[in-house]
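Left out: one protein chain. Kept in place: all the others.
The block that comes next holds subunit A.
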């Protein structure tokens, strides 16, 4: 199914817009102090990812990408954020996210990471098809930004949000660089993500039971002697 040239031009610019939004949400997450808003941002990122994947599917006529888009929508935009939201309420985690480094410094570091990602991805971008050119850099930047978020946050839940955001970035990389991984691999990755998420849920309750708190500073007791 190929679309007319007119739509293709519009679609390509729309895709660029979505990619930019993905990156912006990554920055917004870095700057966000409240846990609840952080989860909302994660849901939006999943939504943008699903929309982007669907758009690439429309533009290139890859049917497998439609499944991938549906998977992203169901799992990353709806199910996982909803469960995280419930978990937050049931565990009664409240208060702000405490960052290790202050937020302006984190954002500056984020900009450095984006520049690094673009320079690293330049030779790869040069080889990709016209529709998704330049997106690999954005995807890698999104991965590195969520990596930074995991390093700078102390609460277990915000680390998990960073982890899931990294997953979003990787999916975007797969879509933009290779028009999606083979279906069986993509299913396997999604299955792992789901199991990992269930295990995390169990883990949160164990932590709650043992420490009565979700602050990771309790998890710094093992010291080298």
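One rule holds in what follows: a residue touches a chain if its C-beta (ideal position, glycine included) is under 8 Å from a C-beta of that chain, and two chains touch if they have at least 3 such contacts; residues count from 1.
What we mean here is this: contacts and distances are computed from a predicted model.
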| item | value |
| --- | --- |
| Name of the absent chain as recorded in UniProt (options "Spermidine/putrescine ABC transporter permease", "Monosaccharide-transporting ATPase", "Glycine betaine/proline transport system substrate-binding protein" or "Hydrogenase 4 subunit F") | "Hydrogenase 4 subunit F" |
| Touch with the omitted chain, as defined above, among A:75, A:88, A:161 or A:174 | A:174 |
| Omitted-chain contact residue, chosen from A:37, A:105 or A:206 | A:206 |
| Full-complex contact with the absent chain, from A:8, A:83, A:107 or A:124 | A:124 |
| For subunit A, residues in touch with the removed chain | 62, 120, 123-124, 127-128, 140, 143, 147, 150, 156, 159, 163, 166-167, 170, 173-174, 177-179, 181-185, 188-189, 191-192, 195-196, 199-200, 202-203, 206-207, 209-211, 216, 218-222, 224-225 |
